[in-house]
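The complex appears here without one of its protein chains, the remainder shown in place.
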């Protein structure tokens, strides 16, 4: 089960080459990931000092994204759940065509101890519901 | 006495026309204004619930700003001190040539009452030291 | 007749105070203005070397904009048509409440001569259709 975020391109996102700037993809993926985790309830279960932080982001560029009124779709799902971290895979799509793909590694973080913490039982439950491991 | 901020253009600031985007000017002016007020000590005197908020910003565009390694200068000074607000005038310069000009109206704000408040005596003292009224 | 643009707040738009950053308002207004002029056909009539450039932007801040999934509305209309320039007034709304207001002065520009030019007859026709002069 994949989450779909509707991504509206801003004219300000377009750089001197007339394409959405490489940097802006990270903004798009961040918006999609926040909506994904929020809708999933993984932020509702993040209680008190138990937070989630991004440890690593990787973006693959395939085809340029151009400015247009019609939005693009960004699908997100979980590909790995470890002891204290998990992976979110996202794809920017125009219909069936994948324009870019990304992986974010998120880590459980305890703001009281300022150290990493295990993924808790509530998080594990909701994340497992959208788990789609990669071969 | 005018404050000078050194403004480094980022390639990301440049839009599809090859110029620094209109929107980015506001980012430049914001950076210059924060540095100005900070260096002036107007933020040091802003104590407890007594804050400053921007009520209005106006930017005039004269000449395009192009990407280059050499930074531009942004001069700032105060042109008006009223009862509960004051004006900061700023200019983006390339040597002696003014590329753009702006005015920000800043208002004293009390975060406890969530209402505007008078410019206090400490603020008035430092602001007066850089006052250069416009005809 | 006012044009309405649907403005989706991005989490990236929010600053250290938890509000949409002052600078981002200019991005919102730029997006709304481009959509307005495009839908109006004022960009269709902008032919060859006859362009429109922004000469001045003024933004008034009234109430903070907070991050939320539900979009805000930005209304735009024309308040003045001069010989070689015109004014676009825009407002960011949450239902009936106006959160911010802006005026952009747009100027006809001839890229061949690199000088200002009169608003042409086609532009004047479409702009007049959305003219709502301010008292």
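Points to keep in mind about this one:
We call the chains A, B and C, going by the order they appear; numbering starts again at 1 in every chain.
Convention: a contact is a pair of C-beta atoms (placed from the backbone, for glycine too) under 8 Å apart; a residue touches a chain by one contact, two chains touch by 3 or more.
Because the structure is predicted, anything quoted here is derived from the model rather than measured.
Panel shows chain B; residues 8, 10-12, 27, 30-31, 34-35, 69 of it touch the chain omitted from the view. Of the residues in chain A, those that touch the hidden partner chain are 22-23, 26-27, 30, 53-61.
Think of the hidden chain as still there; on chain C it touches residues 11-12, 14-18, 21, 23, 67.
Operating definition for what follows: only the chains that are shown with their structure count from here on.
For the pair chain B and chain C, the distance between mean C-alpha positions equals 23 Å.
The residues of chain C that reach two or more other chains are 27, 30, listed in rising order.
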